[in-house]
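One chain of protein is taken out of this complex; the other chains stay put.
We just call them A and B in the order they show up, numbering each chain from 1.
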Amino acid sequence: MININILKPNSDNFQTYLYIGSGFIFISIFDVILRSFFNLNFSTSLPGILNFFLPLILGLVGFQMIRLEYSGNRIVDKINESVNNNTFNAGLTLLIIFLTLIATPPALNWMIFEATISGDTKEACVATKGACWTYIKVWFRRFMYGMYPNDFHWRINTAFITLIGFAFVGYFMRGKLKNYITFYYAIFYPIIAFIIINFLISGGSFGLEWVETNAWGGLSLTFIVSFFGLIFCFPLGMILALGRRSELPVIKYISIGYIEFWRGVPLITVLFMSSVMFPMFLPSDAFVDKLIRVIAAIILFEAAYVAEVIRGGLQALPRGQYDAAKSLGMGYWRMQIFVILPQALKLVIPGIANTFLALVKDTPLIFVVGLSEVVGMLQMAKTNPKWLGYAMEGYIFASILFWAICYAMSKYSQYLELKYKTER
Amino acid sequence: MLRTFKNLMYLLTSIALLVSFETGAFAAKKSKTLKKTQKMGFVRCGVSQGLPGFSNADASGNWSGVDVDLCRAVAAATLGDSGKVKFFPLSAKERFTALTSGEIDVLSRNTTWTLSRDADIGLTFVGVNFYDGQGFMVRKSSGITSTSQFKSGISACTNIGTTTELNMRDFFNSKGIKYEPVAFEKADEVVAAYDAGRCDTYTTDKSGLAAQRTKLSKPNDHIVLPETISKEPLGPVVRQGDAVWEDIVRWSLNVMIEAEEYGITSANADSMKSSENPAIKRLVGAEGELGAAFGLDNDWSLRIIKQVGNYGESYKRNIADTGILPDRGPNQLWTKGGILYVPPAR
Partner (left out) sequence: MNHKIKSIIPQLLTLLFVVAVIGFFTINAQLNMDERGIDFGYGFLSQESSFDVQFSLIEYDGSHSYAKAYLVGLLNTILVSVLGIIFCTIIGVIVGVARLSPNYLIRNTAAWYVEFFRNVPLLLQIFFWYYAALRALPLPENTEPLFGVTYLTVKGYYIPRLIWENFDILLYSILAAIISIVFIRNYARKLQEEKGQQLPVLLISAGLLLLFPAITFVTGMVQLEVALPVLKQLSKTSFIYADGISVPPELLALVLALSLYTATFVAECVRAGIQGVSKGQKEAAASVGLTPNQILKLVIMPQALRIIIPPTTNQYLNLTKNSSLAAAIAYPDLVLVFAGTALMQTGRAIEIVSITMLTYLTLSLTISLLMNWYNKKIAIKEK
């Protein structure tokens, strides 16, 4: 009993406890810093286990000593409230701090201090113990553009910049033009995009050399696949969602069948079907490019997921909306387009954004059927006999790349969610 | 509404018509595949995803290898230009499906000719462009010099979807050795796994071992064991059902081998037109009407020899000079102690 009483402060002796407690905490953290950064250990004389756990014990004692509600000190109150509200939490807090301190030096050494980025060959990396960023530097263009000829990379860049430009057109549509904004994004924009990509990236006319699709690759291919996926799976998903909610049994059951089928099979088998088996189902004279087949497969696949999200929105709308629209004498399509869909879509924007995010994250799977987007190029670079042994650097690079893209997307979807929540 | 209906009916009828048209009207023509190839302007050729000496792409995407040369020969014969080939890198798993489904028209991807493949799954093998056998690669430091030193518990890396997987089972079973097969889809991953120590041995065709050894981090630390555990006649494959196309591919290969036999090379092909030997004159298109049988002109074989070269040139360029297998072994002409023996082109 007496032990606990010793460690328990009260408002009278808190000042003393605060000094001693902070001292303990400081020593414990300082000990870990010494151990991890400078490889020093001043408690080696203690038995092994005690030596190992010494910082934790000291820290826990320290936290125990400063734990007091309404201590009168604002900083201490804040600490107690946020990281030190009981012994268990104090222990976890210490563990997190220690782990961070222990993991930091080797991680920093590997990534920065002992890493190298100089030179253009593997030889530059032989002597270093850290990461070989030279590898990323040398292969960078491949990771971005795949096997697309170096001289033509400007074509991909131009195409993407133009596409982004056209995407912002809707933003400037004012007045009467604003009525056509949906029309623009649903029909006109995909056509523009297709034309731009066809003429600029694929080439073959206007004096631009033709680059076949199996030379496309890297991040630009990821963008192309996700871009077309996003544009086309949305309208298809919308139709399917309406179909599933339809009162006409044939349409309803066909939609259900379609949605449940695509949601039930793994994308990898669908891609395999589309890439090597699909020509079997076409007239023997027909020829559809593999990339187009794969994108089509992704669209058909993701549309089923989009449909389910939109259905959620449709179901959430109160019955009254339908009744009101009907009582105004609106037909089915007028009702859907002007009353139901605008409201339902607003409800499911975060869900749709999540589906789109999933689509972007699914694009590396096209590597499995022989299209080399970023992950595919990584696999190729990793097994290149001149660059064996740098898999880690490649994966870290790609992880950061994807993480940045997907994180931005998810933050944007959260922003939209907030925006539409308040507007309602 | 009625209008939509009418339109749809129209669409359906036209689809139905199209289907019947496909099967009825064009069925009489000589080679659908040849016609399609000439229409597209390139030969669609399935190759490996990178096997030095057989089919391998360099950094700028140019393909080379003996398997690649065969496709180039077909292109030279049918389209007049050996460059008009579109290569489809395929994994071992995808290759047959891609061929039977019509994604590619020739599969030239060091594929072993077996009965079940030839007879059962809609494929036809047209010949052998490389006689091979399955072997094992191990680390030199392991001290293993023969397969008889293998012990139970050994792990063997290999490619999924190959005859290797089947031979390996026969081999280890007959020796009573328990083994762990580790099968990857891509050949590069097999090599990388073996290199990293995931497996004790790497098994595939011996030519493949020799070629893949160049992809290891330290090629000289590894040896290929002397035993050969199977027969692996590797050759090009076409779809069943187009006998003329099959003949074109078969004779493109045969012409390359026969040209070597008669000493015709890409350099002297033109001058051989005035040769005394009628067999040579037939090969370079100066005599006879050999091409007509396929619906090709008479210079088809000359173009193959001129643009691609004979078999010996192709072997030397791709396999011998790259140091993969300097010795031709069984892949030598029958007149020089090998087993390359093709029917006469006449």
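Annotations for the structure displayed:
Just so we're on the same page, a residue touches a chain if its C-beta (ideal position, glycine included) is under 8 Å from a C-beta of that chain, and two chains touch if they have at least 3 such contacts.
Predicted model, so just to flag it, every value in this text is computed and none were measured.
Of the candidate positions A:Ala167, A:Ala215, A:Ile231 or A:Met277, contact with the unshown chain belongs to A:Met277. Across the entire complex, the residue among B:Gln240, B:Asn298 or B:Gln332 in touch with the chain not shown is B:Gln240. For the chain left out of this panel, the touching residue among B:Ser60, B:Ser141 or B:Asn220 is B:Ser141. Interface note: of A:Ile251, A:Ile349 or A:Leu416, the residue touching the hidden chain in the full complex is A:Ile251. Which of B:Lys93, B:Lys281 or B:Lys316 touches the hidden chain is settled by the complete complex: it is B:Lys93.
Residues of chain B that touch the chain left out of the display are 1, 4-5, 8, 11-12, 15, 19, 22-23, 92-93, 96-97, 100-102, 117, 120-123, 138-139, 141-144, 149-151, 153-155, 160-162, 165-166, 168-169, 173, 179-185, 189, 192-193, 196-198, 200, 239-241. On the side of chain A, the interface with the absent chain consists of residues 81-83, 85, 89, 92-93, 96-97, 247-251, 254, 260-261, 263-269, 272-273, 276-277, 280-284, 357, 360-365, 367-368, 375, 378-379, 382, 391-392, 395, 398-399, 402-403, 406-407, 410, using the contact rule stated above.
The rule is simple: only the chains that are shown with their structure count from here on.
Distance between chain centres (mean CA atoms), chain A to chain B: 42 Å. Residues 147, 149, 212, 214-215, 272, 275-280, 282-285, 287, 290, 369-370, 379-380, 382-383, 385, 388-389 of chain A are the ones that touch chain B when the two sit in their complex. Of all residues in chain B, those touching chain A in their complex are 18-19, 22, 32, 36, 40, 49, 60-61, 86, 88-91, 94, 97-98, 100-103, 186, 188-189, 191-192, 195, 214-217.
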